[in-house]
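Just dropping this structure here.
A single protein chain has been omitted from the complex, and every remaining protein chain is retained in its original position.
Now for chain A:
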Amino acid sequence: MIQMNEVYKKYPNGIMAANGFDVKIQSGEFVYVVGPSGAGKSTFIKMIYREEKPTKGNIMVNGIDIAKLKSKRVPYLRRNIGVVFQDFKLLNKLTVYENIAFALEVIEEQPKVIKQRVMEVLDLVGLKHKARMMPDELSGGEQQRVSIARSIANSPKVMIADEPTGNLDPETSWEIMNLFEEINSRGTTIIMATHNREIVNTIRHRVIAIENGVIVRDEQRGDYGYES
């Protein structure tokens, strides 16, 4: 599904954020990516949806080497990958409904399909009754759920989450994790970068630990492993 072979990434300022990543993630897996700040977690994640291009090596996603993918083709790769961020990235002048519909409009989906799909994902994240509200009328957890609904609206095979609980209180974080579990159980591969030791140690999944651009640990059902 996702495979990195000898992947190197050197930024223009000389920092080696990836020093030979070699990793294979199967379809349907749930993977935590942990490690100190600046270790290369974000680079690891960004290279999967081609926000960053590796300096060397190849990255196979669904059988396509995205390191060699023409930038013109990148939008089509992204349609198979949902991305969730710490800061939600919602459009504040659009309603909850419109925010999700926007993601489908820009890939030129049929209006009929959009309507149906938006209600489906809103139902899944439990916010159907708040469809007409504006993002700033919602709590942080609800906003994150809207952004999750948006990321899965076009049924991507892979979901990438960069510190999705970073701005949320513990209780809300658990709600979000339950949602991820639910999405994962429907067959979506999830790759999640996190600093939340409690979550990683409680909901056990594969853990990839990155330090100084190197994968130092890769365990099925691993733990967080860092003292906080």
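Rule of thumb we're sticking to: a contact is a pair of C-beta atoms (placed from the backbone, for glycine too) under 8 Å apart; a residue touches a chain by one contact, two chains touch by 3 or more; residues count from 1.
Going forward, contacts and distances are computed from a predicted model.
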Among "Quinol:cytochrome c oxidoreductase pentaheme cytochrome subunit", "Cell division protein FtsX", "Uptake hydrogenase large subunit" or "Iron export ABC transporter permease subunit FetB", go ahead and choose the protein name stored in UniProt for the chain not displayed.
-> "Cell division protein FtsX"
Residue in contact with the excluded chain [from A:154, A:173 or A:189] = A:154
Kindly state which of the options A:17, A:67 or A:83 is in contact with the chain not pictured.
-> A:83
Chain A positions in touch with the non-displayed chain are 49, 51, 71-72, 74-79, 83, 89, 91, 102-103, 105-108, 111, 150-151, 153-154
